[in-house]
Structures are given as C-alpha cells and as structure tokens.
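Just one protein chain is left out here, and the rest sit where they should.
And then chain A:
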Amino acid sequence: MPATCSTKCESYISSVNSSCTQRTIAALTDPRMKYKSLISPLPSTLRTRRARSRTCAEQEKEKAEEGGADNAIAMYPLDSKSYRLLYEVGSGVSAVVYKAACLPLDSAVVAIKSIDLERSRANLDDVRREAKAMALLSHPNILRAHCSFTVDRHLWVVMPFMAAGSLQSIISSSFPDGLPEPSIAVVLREILHALSYLHAQGHIHRDIKAGNILVDSDGSIKLADFGVSASIYESHPSSSVSLFMSSSSSSFFNDMAGTPYWMAPEVIHSHLGYGIKADIWSFGITALELAHGRPPLSHLPLSKSLVMKITNRLRLEEHSKDSSSGGSKKKFSKAFKDMVASCLSRDPSKRPSADKLLRHPFFKNCKSTDYLVKNVLQAVPAVEERYKQRRMAQEIKCINGGEMEEGSASPLVKHRRVSGWNFNEDVLELDPVYPAAESEEDTGRKEDDDKDQKKSYEGGGDQEEKKEVAKKKGSEAAPLTVLKQTLVPNLVSLLSSLELQRGMVMDVLSHCGCRDGQQAESLREQQMWGYIKSLQQTVEDLKLQLLREMKRNGELEEKLAVLKREVNANDEDLHAVALTT
C-alpha cells in the first residue's frame, strides 16, 4: 500500500476495526506498520455487527486466562514482535495507548501503553517506580501490568484491555452533564476499595480522577496510572516539578494536563508532608466530576499563573459565599452531598479514610457493577470510536482555538486570584475563595473579575462553549444545514450573553468609580470584539472542515468499494494465513 494514502486511511481503519473480528485484523495487520498503512479488507457482513458483543467475549476469554494461572506476568512475552498493535485508544503528551493482540496467547486482547522515554524528560527513576508499583499491586480494582519491556526508545507496558475506556471519556462522549447518582455510587465504591488497598500498602496514588478510572465491558472498574504514585516505604525525591511533569507525561487515556484541578490544597500549598488524605480530597473532586461532567473550576484555563497564584497564597480566607450562584438543575441526595463534603474538608485529618467512607450511608444500597453495564455502557460508543471523535474535536480546536485561548481568555484570567476553595454543599459545587483586595486601586479590577467569574457560573459563556464543542462533535457527519441550525443559534446566544456580561462589567466599574474605567472599557471592548471575531472564524473553519470531511468520506467510500472487491478474491487465502499465524 503506498505510503501516501496511509494518513487518509487511518481514521477509516480505526472506525471500521471496531466492527470486525479480532482474528482477521491480527492476521492482516503488519505490526511494524502499526496498522496505519495497511487497509484491512473486511467481509461486509461483519461490518454491521455490534462492537460490544465482541469485546465482551474477548474480555471473558482474557479473564479466564488471567485467572487460570497465578503468575500471569510470566505468560506475556517480552518482545514487540509478539504483539500486534490494532489501533490507538488514547494518547497523552508522551504516551500512546493501543489496543493490541498478543499473538502467542491466541491473540488475546491487551492494552499497550507506549511511553516515549525520550520525550518524558522526567527521571527514569519515576518510570521505574511506576512499573514496579504496577507489577506489585494486586487487587481487582487496580489495573496491574502484565509485563513491561523497552522497544527502542519506548517503554511498552502491557496491561489488560479495559473495553469501555476511561470514565472521563465515557462522560465526555455520552454524559456531558454527569452520571446519574446510582451509577456514581457504584463507581465510587469500587474506587474506594482500590484506595483502601493502596493506602493499606502505604501507597499514595496522587492522581485520582475520572480519566484514571477505567471501565471494562462487564462494568468492572479499575484504577489506573501510577505515574505519580508514591510509596511511603520507599524513599524518593519529591519535587513539585516532577510531580507536574510526570502527571502530564504519562497519563493513560488522554486528557489535558488538568491534574491540578483535582489536587488537594495541601498538595498545592506545600509539596511536602501530605499523605494518603490527599487522595481522599481528589476522590471528592472526582465525585464532583462524575456528578457534573467536569471537575470544579475547570472552566478556568490551567495557566501556570493560576497554579502559581494558588501555590503562593498560603493564607486561606473563609468567605461564606451566598449560594445563589448555583442554579444547578440537578438534585443530589443528602447522603451524597454529605459524603463529598467530608472528603473536601480543608483539614486533611478531618477527611475520612477510604475504609470509613465505604461505611458511609451513601454506599448502603449501592448496586453491583452489572448496573453500570445496563445504565451507562449501553449508551456509550466503543472506545476507539470515542477516541477518534475526540481527536477530531481536538483538531478543530487546534485550527481555531489557538488564538482564541491565548488572545482573549488568558489576559482576563491573569488578574484573577483564587485563594482557596469553599465547598458549597447545597449545590455540590466548589466555590473559589477570593482574597480581600490588597489595595484601593485594585478593588475595581478585582471586583469586576469577581463578577465576571460569577457569571460564568450562572450559565454564561462557558457553558455555551462546552455545548458548542459537543455540537461540533455531533455535527461532524451532519449536512451543512444541520450545522447551521445548531451552531448559529448557539453562537448568537453566546454573543448576546457576552453583550450582557459586558454591560454588567461596565455597571460594576461605574459603581466603583474607577478612574481608568474608560480605558478599561475600551480595552475590554477590544477583547470582546477579538473574541467574537474568533468565534465567527470558528464557524467558517468548521464549515470548511465539514466540507473537507465529506470529501474525504467520499474518497474513502470509493476506496472501500475497491477493496471489497479485492477481499472477495483474497478472502480465503487470508483466512488460511490467519490460521497458520
């Protein structure tokens, strides 16, 4: 197959693979090509089969193997030739996760995390510690590595394949407003079991979040990614730098390097001397993430300045904020709110242990993991499908988003100061705490930022933007008219919301009697216009993108037809090959 078409075919492959049998792909795909440059001819009858039934069967097969032998580690071969990479299911800054087949083990399905050791500048000792932790932990709720070995500059970590992917990807693809409470309870209980085990072992995970919670097709839940985990029994250099670096460099199933959103105050405020209770905080934040579809404060860009500002401010003010900012339409049970509130105590010693949390009333009538299969997994597209969608969404973001984020969003944020977080139990939200103004001059600016901030809670620009992204994903294959119908009204409402916000900001400024009000106003006006322009640009780019996609789709369709003809000719030969390999 000529190399030129490999990139075009990539997206096609990953979507079609989901509905074809493992064996066929394994036999047809050349491992060194990493599946990209070889278009697998597929029997058309297989294309319609549901992906879920297939992965279930595979998982069962794999589990039988795993349970059959105690030393499962020894069974997995330690060379790259024994594995056939099928397709990407996730990627991070310096790691890619593949679904793969282990050929000597009857093409058992595994996940392979390929960590680029050259790109992850973090100390190799960190990598060693992660590999060791993963090799020595053994618990049904913890993802354990089968084995790991180096392939040139990459470290391959071979792990069980979790067919339903991470909860973060499940949420972003199918539950943008969060999961229903009974499902949350199931997930959290499983994670508490994992934490209870980890903490009893003296391990601190340090990176609990939905992106690190993996789900299998049978609803079983495993905690993954020990990239930043620490053991209190092992001396190690704990530096803040490596903490940030390795968390972003080795995260499983990609997400933005958003880890600081989940970080406990004592982790942010001092990088020393925090213990297992930091995991409990992150667990609480993860509960909020599952409930709302995103971690609290995630609408604030994760700029370095923000992190620095949180870090530098050691004093925490206890502002009791009025809870009118909520407006959350969801109702959560008292038990849930109470459980989360206890995890988010500012004082680590007041946070309950994982064991104690398991006895909380919230988990009393908790369903089994089967519940997730019926109530969550049914609604979710296959993991490779989701990955593809997200990557496309990211591409779009890259095309349009660049200037938008840097140009107009961050200057506003730079003035924002968050000194801490107050958990607002009524609406199950974290409210940022702002320090009192340091000087008279500062007051005007601060208040307007404050105001600005509050508005985004009230369903202003940010919410709209989120929906936009969701719409973008959805409209990929839709005709242009649908795109217009859905996008344009949203953008119009975003515009009017921006106008409204501008008015309110002006209002605040005039009330403060701020002298440089006029100046600030014109500045703000410019920023607004820049923002609106870039949004208009976004619409244009999306249209182009859509046209391009449609064209590509046509091309691929043609190619597929040609290939199908080839398949019919070669089908039998290939099956023979499959059997011999």
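In this text, a contact is a pair of C-beta atoms (placed from the backbone, for glycine too) under 8 Å apart; a residue touches a chain by one contact, two chains touch by 3 or more; residues count from 1.
Keep this in mind: contacts and distances are computed from a predicted model.
K.L.:
Look at the options "DNA-directed RNA polymerase subunit", "Exosome complex exonuclease RRP46", "Transfer RNA methyltransferase 82" or "MO25-like protein" and return the one that UniProt uses as the protein name of the missing chain.
P.N.:
Record says "MO25-like protein".
K.L.:
Which one, A:93, A:135 or A:392, makes contact with the chain that was left out?
P.N.:
The single option touching the absent chain is A:135.
K.L.:
Going by the touch rule given at the top, which residues of chain A touch the chain that is not shown?
P.N.:
71, 73-74, 78-79, 117-118, 121, 124-125, 127-128, 131-132, 135-136, 138, 147-150, 152-153, 155, 201-202, 233, 353
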